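Written out below as structure tokens is the structure these notes cover.
The full complex has more chains than appear here; those shown keep their coordinates.
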Amino acid sequence: MQHSFFQKTDLMQVATSPYSFHMITAELDHWLRDIGAVEGLLTLLVKHTSASLTIQENADPTVRDDLLTILNELAPEDRDYKHNMEGPDDMPAHIKTMLTNSTLSIPVIEGKMDLGTWQGVYLIEHRAHRMNRFIRLFYAGTNE
Amino acid sequence: MQHSFFQKTDLMQVATSPYSFHMITAELDHWLRDIGAVEGLLTLLVKHTSASLTIQENADPTVRDDLLTILNELAPEDRDYKHNMEGPDDMPAHIKTMLTNSTLSIPVIEGKMDLGTWQGVYLIEHRAHRMNRFIRLFYAGTNE
């Protein structure tokens, strides 16, 4: 059966902690339920250049500890950067954003993101501060 | 001319070898032909956190050898990780997944992915074992 074309967008806010992974899987599936999504594509865009998105292991918290350690080694704060006027954590935050994702597109099946059992969707805060971060949500597909 | 809205989804299985790139370009274009895709967007989501997706050079196999070497250096197995209960290859596999892609969205033109001449779509197996991996395929666009 051919359903008609439906799309819906919203802005999601996440209050973050310094250097941390914030799982947003449940909030995203809740939003999909609210809008009556059935089958389609959910796209996320984090509207910042010092925070980013990733799909990662959702069970053992030490995985995120190790990921943060590696990101800090790939983009260390204790080196010289040309861009240093916004604090020692700012340029590393841009690098970490470049090496992960600013956007994600996730298929939605039977009203939920079709993630694997061990997958969660995360916003990663790369700054040393608590921040209010905004993520654009965009769904296109069929609805109830 | 305005075509009607069409979307189709499927689950693709890939039997992998340890630490290796698996080109899936032909299988994806075959699936697009099967469903009668004409112009639209193909989105892929690998449903695992220790395997990932990338678009890379499809001609010289030594390119993939060098890419694997670099990934191993960025996420070495012979170091201490907090998350180590699933073997020395597991945490590096999560890191390599974070540094590459869990999802890809590829425009489809005249029934095929619009890749450049030297581009291929790959699933990368980051674990030390043969695995069965699943990729969610989602096409939205026009059809025949």
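Residue numbering begins at 1 within each chain, and the chains themselves are lettered A and B in the order written.
Just so it is clear, a contact is a pair of C-beta atoms (placed from the backbone, for glycine too) under 8 Å apart; a residue touches a chain by one contact, two chains touch by 3 or more.
None of the values given here were measured: they were computed from a predicted structure.
Summary of assembly composition: all chains derive from one sequence, 2 are present in place, and the complete complex in the structure file consists of 3 copies.
To be clear about the criterion, only the chains that are shown with their structure count from here on.
In the complex of the two chains, the chain B residues touching chain A come out as 4-7, 9, 41, 43, 45, 47-49, 74-75, 81-83, 85, 91, 94-95, 97-99, 101-103, 105, 134, 136, 138, 140.
Residues of chain A touching chain B in their complex: 2-5, 39-41, 54-57, 60, 62-63, 65-67, 70, 74, 99-101, 104-107, 109, 114-116, 118-119, 140-142.
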